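Apart from one protein chain that is not included, each protein chain of the complex appears where it belongs.
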Amino acid sequence: MATQVTVASTERVANATQAKVRVEGVEVIFDRDGKRTEVLDNINLEVAEGEFLCVLGPSGCGKSTLLNTIAGFLSPTAGRVVIGGEVVSGPDPRRIFVFQERGVFPWLTVEGNIGFGLFKLPGEERERRIKYYAHLVGLEGFEKAYPQELSGGMKQRLEVARALAVNPDMLLLDEPFGALDSITRLTMRRELLRIWHAEKKTIIFVTHDIEEAVQLADRVVVMSARPARIQQIVEIDIPHPRDISSTRYLELRDGIFEQIGIAHKI
Amino acid sequence: MKWKQPLGPAAFIAFLLVWWQVELSRQAVHPLPTPLQVLAGLTELIAKGLLLKYVVASLFRVTWGYVTAALLAIPLGLAIGWYKRSEMAFNPWIQVFRPISPLAWIPISILWFGVGDISAIFLIFLATFFPLLVTGINAVSNIPEVYVNAGRNFGLRNARLVYHVLYPAVVPQLIVGMRIALGIAWLVVVAAEMIAANSGLGFLIVDARNAGNRYDLVVAGMVMIGVIGFLLDIGMRSFETIPSVRWGYSED
Partner (left out) sequence: MSALSQPGKWEKFFWPLLTGSVLLAIWYYAVVVTKTTVFPMPVSVVKGTVELARKGVLLNYIGDSLHRVAVGYGLAAVLGIPLGLMLGWYPAASRVVNPVIQMVRPISPIAWIPLSILWFGVGDSAAMYLIFVGSFFPIVVASTNAARNVPSIYRRAGRNFGLNRASLLAKVVFPAALPQIIIGLRISLGIAWLVVVAAEMVAVNSGLGYLVMDSRNSGKRYDLVVAAMLMIGVIGLGLDFGFRWLEKIRSVRWGFRQES
């Protein structure tokens, strides 16, 4: 018998009076050269304010498509996404998408990148914010450096700083640590959680790494392969900082392993 | 919809032609012949048998000059690129000679070969030699080290290394370079003929003006030059679609 995973609401979701993000019956079908591919099938999801949600699934299952739809880069073939009461119809600075580190602009310095979205602010305010966020992600001293002089992890942090600088309501991260080595990845996860606690943003994080999902998220949305459906939503009720050797952690992780149908022993 | 594709550009060209015709007809003095006049000029040239003769003459010169240059420059370039020291030896001089317009060679060419076919062919040879040489050199130096190492790993030595690794790896770049050089050859043949020959499309343009201000024939000649150059380019591009070389080109 599989280990129990709770799908009941926790304190955090119960406290939210209104879900921040509502994905309602979203379907995405790609039509390329006459070939129809059904990528997302009837996705229904709610994300609470300030929640850290992970969308987990194998590569190519459509989770990036879901994130892009929530961000407004894609229009769903059916259904809709409602954020803060408004229907999503396009990209918006209130929900910033974080790509893998190749999303930083190579022709701008660290300063230039962080300040990119701040063009509406007066000079002093802009400077202040740039300094603050450079410090927050640990890139102090590198303000005048160009991305090509930075390591992969630093570029990723730069992208997060750029996203945060415009003070969005939500961050959408698409496998942001995928291009980093596994040691840097562990560090980056800790950094991300630290920033999340400091800034208290709603975060939707897409990954194919089960460990990563269980280490980071409040809830993990497990998706099936294409056409993607929500297989299960798993509540991670361990408080931060999480001990990755604790019984509860392993229970939850193994539960997801079994959900996806992977053996424990390699 | 594949048949729809030429529709847009065809309509645009038609629009330009109509606009050209109408605009000029409205003016008393024509700075340019009208499309209809150009068409009449083209027909005249075909009737006199001159068009075919001149096109063949130009193509003939291009073929000779270009092929000779390719046969010499490409193997030479590949060899130079392969040995680092030879690249160091020749490259600075190539960089000095390359910017010298082939047309600057005209007096020397006339001195050595007189006015005529050989002169024109020599100029085309010169114009295409350096670009093809540089293409060969760059193609070799751009072979990823991993391919060469993999070849060596499997025990390939010089001749077989060249045949199985070097040659297939450079072909995509060579084809692109050859296409560009062919374009250069076509530009230069026109120029060479204007000054150093007595037939061909370049000569036609100069002669039509000198012997009677026949600007309709001038423009007719220019149109032919454009069309043939365009066809040559398309022809070369079709080589780039052969699967065994297509890997060398990133997605368009």
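Chains: A and B, in written order; residue numbering restarts at 1 for each.
The criterion applied here is as follows: contacts are C-beta pairs under 8 Å (C-beta built on N, C-alpha and C of every residue); 3 or more make two chains touch, one makes a residue touch a chain.
None of these values were measured; they are calculated from a predicted model.
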{"item": "Sole residue of A:F30, A:Y146 or A:Y249 that reaches the chain not shown, by the stated touch rule", "value": "A:Y146"}
{"item": "Sole contact to the chain not displayed, among B:L36, B:L59 or B:V206", "value": "B:V206"}
{"item": "Contact partner of the left-out chain, one of B:F90, B:F113 or B:F239", "value": "B:F90"}
{"item": "Sites on subunit B contacted by the missing partner chain, in the whole complex", "value": "5, 8-9, 11-13, 16, 31-32, 81-86, 88-93, 95-108, 111, 140-141, 143, 148, 183, 186-188, 190-191, 194-195, 201-202, 205-206, 208-209, 215, 218-219, 221-222, 225-230, 232-233"}
{"item": "Residue numbers in subunit A that touch the chain omitted from display", "value": "71, 73, 90-93, 96-97, 99, 102-103, 105-108, 116-117, 119, 146-148, 166"}
